[in-house]
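Note that this complex is displayed minus one protein chain, with the remaining chains in position.
Moving on to chain A:
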């Protein structure tokens, strides 16, 4: 994303002018824009003019609209997902690929005067890439938001790792970037099992067809030519990935696709996972081959920290806490060593709640602890969200019951003191 202009005063009021470029920037904007902000962006509005004779004429006008945000919606695929999930499970052959452009929709009443649109009329802005967006907040520019803006303007990203998670007959193509995991395409083919009486050749034929479909989908969806792609991960239980790799190499050789063969040979990493579902991407990020290559990338870091948290939960329950109340108690006592927090919490529509989380993060950072922000678009972020979205690894064990009891006592004492003062004041 490009930072075109910025003006923020020390109270946290001001504006920022950004130009989003790719899908990840949409995700960043989704996290920056909150309810109540004022956003200005180009839009196309259908304007109706009623002339004196009563005939209406409408034409589309391109203009810059400023709206006060009441709702922000993000979808990772531009095409609307079909609501007919009552329909049968994925068809035998691969389905048509949805567009991978992420879409961000911001709706709210119009806040500035202009020639064509009345004030207060509702409008939904569709944020487009390479068009400037201006975001103004009254007091929302806290450290977390500003850090996010900074992060998004760092150049040189793009999809870092392309992954294919496959099983016998199923494959999911994913692009992992710094902040997002996009599942671009899925294939699901029914493979007859070897138990079919007519002979085992049905199985092999179906597998050959599966490999062919996989090859076509791979060529279409994984950007193996782009230089920012650091690795191609083939993950599967069993040995499906070996078959996939061999099939792709032979096919690439047969079709004479030299760039693909080179890319496959150099960048492919074969990883063993326990299941063919997308959530086994977490295991991919933990595997030693990947860790060695992609140590410093954000999602590898996320995966490692989450793994550490779960291990701590198994080893010493009193040093691993989760849930906002518990983590706040731990933070008050200065016990937090690592704070795991998901960006889902910062998107909370209640600004007061968001402020408390920001204070929590700042407090923890001041005490010298580490804060890891998890992106909900990664599998590790999803797992953290399932766990309430906030968790902490403590530096020394604290028993929950004991801490809660102490808090309760302290509150009781305070209340008694207050009533005493009131009585004393009233009497005196």
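Basically, contacts are C-beta pairs under 8 Å (C-beta built on N, C-alpha and C of every residue); 3 or more make two chains touch, one makes a residue touch a chain; residues count from 1.
Quick note on the criterion: contacts and distances are computed from a predicted model.
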{"item": "Name under which UniProt lists the unshown chain, selected from \"Elongation factor 1 alpha-like protein\", \"Vacuolar protein-sorting-associated protein 25\", \"Histidine-containing phosphotransfer protein\" or \"TAF1A polymerase\"", "value": "\"Elongation factor 1 alpha-like protein\""}
{"item": "Selected residue (touches chain absent from view) among A:190, A:250 or A:365", "value": "A:190"}
{"item": "Residue of A:111, A:313 or A:348 in touch with the missing chain, whole complex considered", "value": "A:313"}
{"item": "Contact residue for the chain not shown (choose from A:73, A:216, A:325 or A:418)", "value": "A:73"}
{"item": "Absent chain, residues of chain A that touch it", "value": "30, 73-77, 81, 85-89, 91-93, 172, 181, 183, 186, 190, 192-198, 200, 202-204, 237-239, 243, 272, 274-275, 277-279, 283, 310-311, 313-314, 317, 322, 376-379, 381-383, 385-388, 400"}
